[in-house]
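Next up is a structure, given as C-alpha cells.
All protein chains of the complex are present and in place, except for one that has been dropped.
Coming up: chain A.
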Amino acid sequence: MQKFFSNKKLIILMVIIIVTFGLLAVSVSVRDKKQTPPVVQQVGNDVVSVVGSVFSYPTNAVKNVSSEFSDLYNTYAENRRLKSKIEDLAQNQVKLKVVQDENKKLKTELNLNSTLTDYESVNASVLTRSPSSWQNYLTINRGQTSGIKKNMPVMSGKGLIGRIIEVDKVSSKVELISTDNEINDKFAAEILDDNKTDVTGVVSRFDNSTGDLVMENVNSVKGIKKGQRVITSGLGGRTPRGLYIGKVYGIKKDNYGMTNSIYITPAAELRNFTVVTVIKSTVRGEK
C-alpha cells in the first residue's frame, strides 16, 4: 500500500481522471436541470461576453455589409417577385388589424387573459458562435436583466432557429435546431393546411446530410403535400403557437415501415443574420 501511494505519477493520473469525470458530470447535470448556471460561472461568462462584444460588433458589421452585397445581386429578380405580392399585403394588413381587434374584444368577453398564441419578443444581437463540432451554440447579448429565461424559443428574421439553453446576467446561449442532441431541442409542431386535418408532431431531429428538419411522432399523414407550412403548435406550454418553422419537403417511412417522418426545409436561413428575436410566451405552462 505504501509503495502504491509513493508513486506520485499514478496518483496524479488518478486524481486527474476523477476530477475530469466529476466536473463533467456535475456541469452536464446542472445544465440540464437548473434554470441558471452557478453565479461564478454567470459572472465569468458576462465579463468575457462584454469584452468580446468589442470584437463582435465590427464582425457583425462586416457580415451585414457582405450580405447586403449578395442582396444587391438578387435585387432585380426579387423586386419583380415582391411587386406582385405587395398589393395583397396592404389588404392583408388591414384585415389582420381588424381581426386582431375583434379577437381582443372576444377574449375580454370570454374573460380570457392570454392564449397560446400570445407572446412578447426581445431583440438581441449575436456575439459569437461556439467553435465546436457538435454543440451548435450562439451567444447573444441579452440575459436575465432583459427577462430571458431558459427554454424560450428564438427566431431569426424568417423562422425558428433554436432555444435558449443557458442564461447569464447580461448574455445567454442559444442552442440551434441543427444541434445533434438526444435530450433537448424538441418542438411541438403542426402542419397548416386548408382542409383542417390537424396534423401534429414533434420536430425532434436534424438531418445533417440534407439540411432538413425531421418531424416525428406524426399522428397521420393524410393530405400532407409538399410546400405546406409548418408552425409550432404551442402544445407543451414552453413555446407559443404560431411560430413559423419551415415548409414540408417530403414524407419518409422509418426502417420498419411503422411510423412516418415528415422532412421540413427550415425557413430560417441559419447563416446570414446578426440579430435574433427571443420569444417570451405569456402563458406559463407546467414546469
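Basically, a contact is a pair of C-beta atoms (placed from the backbone, for glycine too) under 8 Å apart; a residue touches a chain by one contact, two chains touch by 3 or more; residues count from 1.
The definition used in the following text is that contacts and distances are computed from a predicted model.
*Asks:* Leaving aside the chains on screen, match the unshown one to its UniProt name from "Phytanoyl-CoA dioxygenase (PhyH)", "Xanthine dehydrogenase family protein molybdopterin-binding subunit", "Rod shape-determining protein MreD" or "Fe-S cluster assembly protein SufB".
*Replies:* Checked against "Phytanoyl-CoA dioxygenase (PhyH)", "Xanthine dehydrogenase family protein molybdopterin-binding subunit", "Rod shape-determining protein MreD" or "Fe-S cluster assembly protein SufB": the hidden chain maps to "Rod shape-determining protein MreD".
*Asks:* Among A:115, A:130, A:146 or A:277, which residue is in touch with the absent chain?
*Replies:* A:130
*Asks:* For a quick check of understanding: of A:11, A:24, A:106 or A:275, which residue touches the chain that isn't displayed?
*Replies:* A:24
*Asks:* Using the document's definition of touch, tell me which of A:151, A:178 or A:217 contacts the absent chain.
*Replies:* Among A:151, A:178 or A:217, only A:178 touches the chain that is not shown.
*Asks:* I'm checking contacts with the chain that's been left out. Which of A:62, A:82 or A:96 qualifies?
*Replies:* A:62
*Asks:* Taking the full complex into account, find the residue in A:139, A:204, A:239 or A:281 that is in contact with the omitted chain.
*Replies:* Looking across A:139, A:204, A:239 or A:281, the contact with the absent chain belongs to A:139.
*Asks:* Tell me which stretches of chain A touch the chain missing from the display.
*Replies:* Output for chain A: 16, 19-21, 23-28, 31, 37, 41, 44-45, 48-49, 51-52, 55-56, 59, 62-63, 126-139, 165-166, 173, 176, 178, 180-183, 208-211, 266, 269-271.
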